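Every protein chain but one is kept in place in this view of the complex.
So that you can tell them apart, the chains are marked A, B and C in the order they are listed, and the count of residues begins at 1 in each.
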Amino acid sequence: MKKLNIALVGCGFMGRTHSNAFRKVTNFFDTPYQPVLKRICARNGEKAKTFADRWGFESVETDWRKLIDDKDVDLIDIASPNDTHAEIAIAAAKAGKMVMCEKPLGRNPTESEAMVKAVEDAKVANMVWYNYRRVPAVTLAKQLIDEGRLGRIFHYRTVFLQDWTISSDLPQGGEGLWRLDASIAGSGVTGDLLAHNIDTALWLNGGIEEVTAMTETFIKTRKHSLTGKEEPVKIDDASAFLARFKNGSLATFEATRYARGHKALYTFEINGEKASIIWDLHDLHRLQYFDHNDVSKLRGWRSIHVTDTEHPYMKHWWVPGLQIGYEHTFIHQVADFLTDLGGGKSASPTFREALATDYVTAAVLESAASKTWVKVR
Amino acid sequence: MKKLNIALVGCGFMGRTHSNAFRKVTNFFDTPYQPVLKRICARNGEKAKTFADRWGFESVETDWRKLIDDKDVDLIDIASPNDTHAEIAIAAAKAGKMVMCEKPLGRNPTESEAMVKAVEDAKVANMVWYNYRRVPAVTLAKQLIDEGRLGRIFHYRTVFLQDWTISSDLPQGGEGLWRLDASIAGSGVTGDLLAHNIDTALWLNGGIEEVTAMTETFIKTRKHSLTGKEEPVKIDDASAFLARFKNGSLATFEATRYARGHKALYTFEINGEKASIIWDLHDLHRLQYFDHNDVSKLRGWRSIHVTDTEHPYMKHWWVPGLQIGYEHTFIHQVADFLTDLGGGKSASPTFREALATDYVTAAVLESAASKTWVKVR
Amino acid sequence: MKKLNIALVGCGFMGRTHSNAFRKVTNFFDTPYQPVLKRICARNGEKAKTFADRWGFESVETDWRKLIDDKDVDLIDIASPNDTHAEIAIAAAKAGKMVMCEKPLGRNPTESEAMVKAVEDAKVANMVWYNYRRVPAVTLAKQLIDEGRLGRIFHYRTVFLQDWTISSDLPQGGEGLWRLDASIAGSGVTGDLLAHNIDTALWLNGGIEEVTAMTETFIKTRKHSLTGKEEPVKIDDASAFLARFKNGSLATFEATRYARGHKALYTFEINGEKASIIWDLHDLHRLQYFDHNDVSKLRGWRSIHVTDTEHPYMKHWWVPGLQIGYEHTFIHQVADFLTDLGGGKSASPTFREALATDYVTAAVLESAASKTWVKVR
Partner (left out) sequence: MKKLNIALVGCGFMGRTHSNAFRKVTNFFDTPYQPVLKRICARNGEKAKTFADRWGFESVETDWRKLIDDKDVDLIDIASPNDTHAEIAIAAAKAGKMVMCEKPLGRNPTESEAMVKAVEDAKVANMVWYNYRRVPAVTLAKQLIDEGRLGRIFHYRTVFLQDWTISSDLPQGGEGLWRLDASIAGSGVTGDLLAHNIDTALWLNGGIEEVTAMTETFIKTRKHSLTGKEEPVKIDDASAFLARFKNGSLATFEATRYARGHKALYTFEINGEKASIIWDLHDLHRLQYFDHNDVSKLRGWRSIHVTDTEHPYMKHWWVPGLQIGYEHTFIHQVADFLTDLGGGKSASPTFREALATDYVTAAVLESAASKTWVKVR
């Protein structure tokens, strides 16, 4: 098995999910490459060192630029805050490195387009970590759609509900809180949460034609943890939009961090002429499925426990009935990346595919600002 | 439509469910007879009068013996406490009246056998109110079994869980509490709750061969509301048994009034070679169904919302999606009784059929006392 | 108890639910008035006669105008198609009759305003049958909000999903299908289904400021059952909108008859600072409740089985754990109407209150047509 030397930038929450995935993938999957945890990079050297010890990275960097010319690095994986994505990715691509990037791609389509251009010009393998496509139940949903089991699609309905920013005492910015700082994050829930809903939707249901949106910032000012001052909150706390897909179906999208009682309730429902499906991140190992072809008196929503050998990815894990969790979606993504790399291509979603999501989030923000329907680029 | 003159004995909880059923049945069902609420009988004349006014009974009696020779009474319906069932039913049958009786039939098989003999000798229509058979979802379960959809049955699993007697302050006996007085009730949860589980089980899964049981009285003494004294509690607070059915399947049965959090959680599950079903009184309008014949990657428990026109009894009610409730099971039972009466027969369960349940409860109580396996008569 | 003579117009689905409610209410509730089923009116005399026999109406009319001057009629209840509401209600009010009207009030605000004026000028008791307010779980939701348990409201989220018009073979218009004929119904799902969502929302969460909407007609032509010809479908098959409430909360609303797998999935969710609630018509006897005040490690969505004596309306029914169904919401509405009538006022929602819903549906249809945000009147 060939080695694939990884340099990871960022050792926060996403740094952990990626490290775990790289470290674990070959215990369960047969892939043409074996990832090697070569470098970990973070501005805070102390933190990077601790992280390296825990995960077994061979060495530590505090300046990502050092990785660019590092001969021992094959792939740069970006898990640092959104404002660093474009610069690192473009530099890495220019240096001929493969690039993986946490979602969203850039903070806006301008950044994202430049990133796409860079990887395509350089012809390097690239991928964006929209991990939820690799939940087995979501991949199964994709299979059912591709098999034509749903028929013509009428409706797509999706939310991403959290409640972690309801307290007005929560500061903005700083360690672990950069998602509340618009200058770093780009936007609030639109780029952070809705981006997931949109990526999955585009994958499952095709392109979006146009949107009408509204956003809201419920708590207008928060103390900034870097300046120590009460400052205006510039991100969107909540974002919702109506959409028309190119296939004629209608959709509602909504994300918020003010839905008391929900930690990470990412759900979607698709209603087709012949069948419907529902999925829910809080019980990610299940898919709800309603099939109109069933004998009429026995029709009902089926709760499919997506743990059987025949289900996507599941033959690599345990035995039927035993569920996997959140972290496994990243492992599947790495497994697919390595397999596709062996086949000479980039795993989906590539930078170009992820750019489509950024066009939608941009249209959403524009619509919310202008209070008009906006066509998606 | 012919009139059928009803005399109802008892105006407690069951008196209300029966009155409602008689009064409402022909608004929804086409039956060969129209029940007429002719007489209401209760020892407390005042209470009977109030009840008659509310429900439209034509007149009131305080001694049930008066009903026996009443020419204007076609059918005597017994909804008074268990200790009155045998005497009233036997007298009524001897006088040639049709008889309906709340469950359980008698307090013990001796009483019940005499009741069966009386109605059979007199050749009068008779029925016992095991209403849960007429929950549409339960009737649907029966259809599925009769259609062979489950195949060979391996397991039957059923509970009836309540929590209303946990407080030691609750007195025994007296108004609304006769179910805690063994001399009136015959037994505790075995005759009150398990009788329902058993009736349904015999109907769905055939006869029971033998049982091993345990019972318990958690609170040993309670104030008796008639004597005002603290007296030993003689009923069983909880009762559980293992059983072997004649068809080779194994079963567990359990009932209690000490299951905190459950008000009336009557559930059953049946596992067959080809399919399984689950039902639950707390959501009585649903049936869970698992079909092994489904495409394997799409197998899952279906939650059937039993409100479609094709579902048992449902075309008589509203439109698909709109649920009915507890009271409707009694209406269905009356509708079936009237229809069968028009066809010259007694609706199920007849006294004889209900006697089979009493044989099981008797075996359960005997097994619990003797700590041995007991064959069911 | 005083008699209240009812004349019912219409003997379809709603005619049945109303008749059942009038007939049954005093068996369970103590009210100052006893409804009497005096007249049933339908254009088809044969059908009306059959209906009268089934429900015990004293006599039959085929022209509603006859009811207007009928001295023996106290109240006219309108359960006929939407295009008849205004004319009948206005005539009835002018004649000094009390008026009940099925929802929606008129086909548009112009009709509805005239109806409001008529009942207010005549000072007659009036009510619109938005029955879902009287589901015990929904009334409980109202209590929780009024008690301040939710705190500041951030989000309201509601859908009404059906699937009964997906087949293109279904004709429009005619018996049982007037809801597909825009000239009779006024609109499609906006007036038929969303009106329910809106009425409940206004009641629970106050007024709506503005909306942006989209509607769709998926099947463009259908055979008209009266003309026998394929004709354009003019109703909206699906309708969705975003809204801002006066209290600052954001909302999504959606209704459709193209959501495969759902018969009558009316749901709402409200997210407050301190607590959240979810309700679902498919299990109408439950309320989901999340309370942030719970000990943190024990927080979870509670599934409240709304069948306890303390729950709204439930002490009138059976015992804890035993559910009621759809029809009971109408009985509650009559019980409240009669009680309020005894107190000299009209039960909520009055015609005036129901007009507020029509203003929202009008804004929704206008927004969908103009593709702009529209302020609600």
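The rule is short, and it goes like this: a residue touches a chain if its C-beta (ideal position, glycine included) is under 8 Å from a C-beta of that chain, and two chains touch if they have at least 3 such contacts.
Bear in mind the structure is a predicted one, so any value in this text is a computation, not a measurement.
Check A:Asp83, A:Asp283 or A:Glu366 against the missing chain and you find that the one touching it is A:Asp283. Of the candidate positions A:Ala114, A:Leu170, A:Ala264 or A:Leu298, contact with the unshown chain belongs to A:Ala264. Checked against the full complex, the one of C:His311, C:His332 or C:Arg352 touching the unshown chain is C:His311. Only one of B:Asp30, B:Glu46, B:Asp121 or B:Glu273 touches the absent chain when the whole complex is considered: B:Glu273. Considering B:Ala95, B:Ala114, B:Leu170 or B:Ala259, the position touching the chain not shown turns out to be B:Ala259 (whole complex). In the full complex, chain A touches the hidden chain at residues 13, 16-17, 19-20, 23-24, 26-27, 54-55, 162, 164, 262-265, 281-286, 305, 307-308, 317-328. Counting over the whole complex, chain B has residues 154-155, 157, 159, 161, 163, 166, 212-214, 216, 218, 238, 240-242, 244, 248, 250, 252, 254, 256, 258-262, 271-276, 290, 292, 299, 301, 371-373 touching the chain that is not drawn. For chain C, the residues in touch with the chain missing from this view are 140, 143-144, 287, 289, 291, 294, 296-305, 308, 310-311.
Everything below uses one rule, namely that only the chains that are shown with their structure count from here on.
The chain occupying the central position, as judged from C-alpha centroids, is C. Distances between chain centres, each the mean of the C-alpha atoms, put B farthest from chain A. Averaging C-alpha coordinates per chain places the centre of chain A 55 Å away from that of chain B.
Chain B and chain C have Cα centroids separated by 36 Å. Inter-chain spacing, taken between the CA centroids of chain A and chain C, is 42 Å.
Along chain C, residues 262 each make contact with two or more other chains.
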